[in-house]
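After the structure tokens below, expect a handful of questions from me.
Removed: one protein chain of the complex. Kept in place: all other protein chains.
After this line comes subunit A, so read on.
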Amino acid sequence: MVSRRRASTLLSAGVATLLLTVPVRASELVPYAVVGDAIPLPLAGAVGDASAGRAIVVNRIYTCLLCHSGPFTEQRFQGDLAPSLAGTGSRWSAGQLRLRLVDASRLNAATIMPSYYRADGLQRVGDAWLGKPILSAQQIEDVVAYLTTLQNPS
């Protein structure tokens, strides 16, 4: 399973427009199609809710602000290991954001960004989290919906 995932990483890097359906092991994970550096279609056809997405981004449980900062003036503790989320929606399309959330390691194997919608190929996962993705398909869509609202001021 791991080698297939890695192999498809190489393929998608080489052929930008190649469409691949990713095999997914854990039963609650839905399959998705990668096109170039994006997942164009919403996971499980879910409709994202931007305000629910903001609540996820600022909730420490979901880990975003451990590394990122952003336009969250009410949040005292924000990280600086990763770029600010401000203007994210101007830099990336919804599909690009979706792939970066689902499995950023596909685009950069050395990234420290966790894969938020993945449950395979991980080592020594704690019992409480075994076989589960960090975010559900609906939560991924909520965060994508929120991040697309973060536009650079024009």
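Everything that follows uses one rule, which is that a contact is a pair of C-beta atoms (placed from the backbone, for glycine too) under 8 Å apart; a residue touches a chain by one contact, two chains touch by 3 or more; residues count from 1.
The working rule: contacts and distances are computed from a predicted model.
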item	value
Omitted chain (choose from "Putative ABC transport system ATP-binding protein", "Na+/H+ antiporter subunit C", "SoxAX cytochrome complex subunit A" or "Carbohydrate ABC transporter membrane protein 1, CUT1 family") - UniProt protein name	"SoxAX cytochrome complex subunit A"
Which residue of A:V35, A:C67 or A:L107 touches the chain not shown here	A:C67
For subunit A, the residues touching the chain missing from this view	60, 63, 65-67, 76-81, 105, 112, 114-115, 122-129, 132, 134
